[in-house]
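The complex appears here minus one protein chain, its other protein chains still in place.
And then chain A:
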Amino acid sequence: MSSNRFAATAIAMILAGAASAQDTSIIVQSTTSTANSGLYDYLLPLFQAETGIQVNVVAVGTGQAIKNAENCDGDVLLVHAKASEEKFVADGFGTERIDLMYNDFVVVGPASDPAGVVGMTDVQAALTQIAEQGVMFASRGDDSGTHKKELSLWASTDVDPTASSGGWYRETGSGMGATLNAGIGMGAYVLTDRATWISFGNKQDYQISVQGDDDLFNQYGVIPVSPEKCPNVNIDAAQTLADWLVSAEGQEAIAAYTVADQQLFFPNAPTN
């Protein structure tokens, strides 16, 4: 009776929920930096109009995205940590890794510039100066691509920031936006990718303090997940997406995407 109808409604709702995910769709495991900048909202409708393939993006840190893809919970991996990506392919989880696009990282800080690093172009020197003066620095601390980059920058200085964790070095363990919110709240310097920074809505009095060092280069790669490790992947659709992204058309679309009149990502897929 009424409880039966309840049950029937519940089951119908579950089935409806399951059915909506059964269309030709693939899952891209990707990073918050690309998703939050709005790049996918611009690119994917173009791709879908051409191929009819619905692309669902799961935006997490690069470390988590790779783990999820290793669990076969994605068809395509699109992240920015080249060494980890090459390991992913070498371990057999991906068919191949292709350079897709790049932008760069910047260090943002308060306008008052308490560490006096504004205008520096040597990022290691700037980080050393922040550490020596004990000015707060907010780190992602979440094994993301940006976090890996930050750790590699510290590694080429004489400073071991993790020894001061909880002191001037604050590891938020959160995504890029959450770390920016926290860093801005604390008056800390933060390493962020430029795309996230340009499209970030809570800048307050913050500005770019350090930029322009070659070491701040930020390369994104795209990898279809291997059907040998993960028989469930839709390799045809995954390959179609990867091919489209690196095609002349996809690369032009990436270049055409702007926020506040600034180009966020620069295509650099190899041309054959």
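Keep this in mind: a contact is a pair of C-beta atoms (placed from the backbone, for glycine too) under 8 Å apart; a residue touches a chain by one contact, two chains touch by 3 or more; residues count from 1.
Here is the rule we go by: contacts and distances are computed from a predicted model.
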The complex's invisible chain, by UniProt name, from "Gluconate 2-dehydrogenase alpha chain", "DNA 3'-5' helicase", "Aspartyl/glutamyl-tRNA(Asn/Gln) amidotransferase subunit C" or "ABC transporter permease": "ABC transporter permease"
Contact with the hidden chain (one of A:D73, A:D99, A:D122 or A:D143): A:D73
Residue of A:N103, A:N181 or A:S226 touching the missing chain in the full complex: A:N181
Touch criterion as defined above, residue of A:T24, A:N56 or A:T258 at the omitted chain: A:N56
Interface with the undisplayed chain - residues on chain A: 3, 6-7, 9-10, 13-14, 17-18, 20-21, 27, 32, 36, 41, 56-59, 68, 70-73, 175-178, 180-181, 199-204, 230, 232
